[in-house]
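For this depiction, one protein chain was excluded, whereas all remaining protein chains were kept in their positions.
And then chain A:
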Amino acid sequence: MVLSKKPLHFFIAALVAFLPLVSSANPEVDSTKVAAGTSHAIETAHEESDEPKDVKTEIKEFIDHHLKDSYDFNIFGYKDEAGKQHHVGFPLPVILVDNGLQVFSSSKFHNDNEVAEVNGVFYKLHHGKIYKVDIADGEITMDEHHHATNAKPLDFSITKNVFMIFVVALIMFLLFKGLAKSYAKNGGIAKGAGRLFEPIVLYIRDDIAIPNIGEKHYKKYMSYLLTIFFFVWFLNIFGLTPLGINVTGNIAVTACLALLTFLITTFTAKKDYWGHIFWMPGVPVPMKIILAPIELLGIFIKPFALMIRLYANIVAGHIVLMSLIGLMFVFKNWIGSSLSFLLSFAISLIEILVALLQAYIFTMLSALYFGSAVEEHHHEEAHH
């Protein structure tokens, strides 16, 4: 053991000492109300005018809101003495393509109807989607399946998720640009943050790229593999911070990442890759005909599984973690709440592991697919 026992003891003692503070966490209902409405300013204002809901419904709504994308970046919310909900955060730009470009701040939605007027056109925010309405207090018309029938403008808004993608992209750019410079200055020796990232980069090269893709071709895929690894890892880690970000738990984001892997695999594939899909060597002809459609389907299933795996892992992790935190407010007693605190603490630690593991698996499987695309088969092997 590298850890000496003293700090460990201190840590455990501190944990036990702080336990009652957290477990008694304000057993009144309104402490959960504060938690329940962070992601949507106006909607909670609407909801509070209705009957007061029980804690379980509120927690469920809070989790649902967290999993969705939003047009505002809310950092936290609280309730003042008068019972009015306050939100701390900032609005993000809304960009719509609707008779030309319409750019406005999402703070325009912050009124009772959630309707923004831009250049004489009214837009209404309804369940996280923007619809066109005719008048300022316009209502959304519904068909019998409860789908809105209003026109929907093309939406290119910088939402919370897009904003966080930009932030992570900027962090990665500055970080690795800085590292590249410091290597040049120090004659190829890692310094500062490079000491943390160099082993990871080397690991991806030596244990993911080279064994799966092969010495000959791995170099051209390294940039993509490193980018995808750090991008997914950083976003997963950001998702565990209290900022309430859920980017890799958004299926559109993971779909785009999987699509990139699919495109790179398809367009860098060599002759042998297609040969193994459409006319599998070394098997009888009837078998070749049966295998071709299965292999063809496999091309699409692989990136699809990549998309679902990352999305589902992150969403499941967030739901479990937030439900456990929510249990503290459901139990409202010392034993139950401290238990769920301990449990959520343990799950948080597991989630940190999962954040790394999912980034690793995404990179690993991408490398595996690239490897199969550029592999050169020696056809005498097929006759063994």
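Here is the rule we use: contacts are C-beta pairs under 8 Å (C-beta built on N, C-alpha and C of every residue); 3 or more make two chains touch, one makes a residue touch a chain; residues count from 1.
Definition applied: contacts and distances are computed from a predicted model.
When the unshown chain is looked up in UniProt, the name that turns up among "Carbon-monoxide dehydrogenase medium subunit", "2-oxoacid:acceptor oxidoreductase subunit alpha", "ATP synthase subunit c" or "Metal ABC transporter permease" is "ATP synthase subunit c".
Per the touch definition above, the residue from A:I130, A:A255, A:I347 or A:M364 contacting the chain not shown is A:M364. Touching residues on chain A toward the chain that is not drawn are 207, 305, 308-309, 312-313, 316, 357, 360-361, 364-365, 368.
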